[in-house]
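For reference, the structure is listed below as C-alpha cells.
Heads up, one of the protein chains got dropped from this complex, but the rest are sitting where they should.
== chain A ==
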Amino acid sequence: MSESTVRMSGSKIFVRQILAVLGKDLRTEWRTREIFTSMFVFAVLVVVVFNFAIGADTELIRQVASGVMWVALLFSTVLGLQRARQLEGEEESLSGVLLALYDSSALFIAKTIGQMLYLMAVALAILPLCGIWFRIDFLSCWLGLCLVFLLGMFGLSIIGTLFSMITLHTRAYEVMLPMLFLPISIPLTIAAVYATVQLVAGKTLQDITDYLVFMGIFDVVFFTLSLIVFDFIIED
C-alpha cells in the first residue's frame, strides 16, 4: 500500500473497516429509508391483518400476539435483506469493498450489526402498536423482552446476513434467500415466541432460562460458524 496510508494494528484496521461499512450503510439508509420503510410497512400490515383475524377474544390474542410479532419480524428480515442486496448490487459495489477489506469478516460483522439495527427499529416501532391493538402491557416485562428480542434479532441477523451472502451471486436470489433462511431460523423463532408468550403471561426471567440459553447457544454457534465460512462464501 502507499505511504499515505496509516500504519495500524490488524485489530484496529478490522474495527475501523467495520465502522466504515456500517456508517456507509446507515448513511445510505438515512437518506433513502428504503429498507426500514419496507420492513416496517410489512410488519404493521401483518399485525393489523392478524388483529382483525383474531377478533376480540382476549385470551386468544394473548396466546398468539407474540407469534404474530415474531412472524412479522422474521419476514421483515427477508424483505430488508433483499432490499439491502439490491442497493449493494446496483454497481457491484461489494466487489469494490472486498478489494479494500483487510479481512472480509469485517463485512459480515458490519452487515449483521446493520441488519440488527434495522430490526430493532422495526421492533421498537411495532411494539407499541401491538400493545394497543392486542391490549398487552409490554412495559411490565420490558427487561425480559429486551433480552429475548436482542437474542432473537441477533440470531435472525446472523443467519440472514450469512444466507444473503451465500445466495448473492445466484440468479434466483429472491427465491433462494427465504428458502434457505426461513427453515434455519425456525428453531430460534420458536424459542423466541415461547419466551415472549411466557413473559407476557407474567412469568419471570428464571422461568424462561431454557429458552434464553438455547437462543444464546444458537447465536454463538451460528456467529462462529459464519465467521469461519464467510471467506469461502464471499469469494468467487
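What we mean here is this: a contact is a pair of C-beta atoms (placed from the backbone, for glycine too) under 8 Å apart; a residue touches a chain by one contact, two chains touch by 3 or more; residues count from 1.
Rule of thumb we're sticking to: contacts and distances are computed from a predicted model.
Asks: One chain isn't displayed here; going by UniProt, is it "Phosphate transport system permease protein", "5-oxoprolinase", "Allophanate hydrolase" or "Heme ABC exporter ATP-binding protein CcmA"?
Replies: Hidden chain, UniProt protein name: "Heme ABC exporter ATP-binding protein CcmA".
Asks: Please pick, from A:V46, A:A72, A:V97 or A:L212, the residue that touches the omitted chain in the full complex.
Replies: Only one listed residue reaches the unshown chain, and that is A:V97.
Asks: Considering the entire assembly, which residues of chain A contact the chain that has been omitted?
Replies: Touching the chain left out of view, chain A contributes residues 1-6, 8, 13, 16-17, 19-21, 23-24, 27-28, 31-32, 87, 90-93, 95-103, 235-236.
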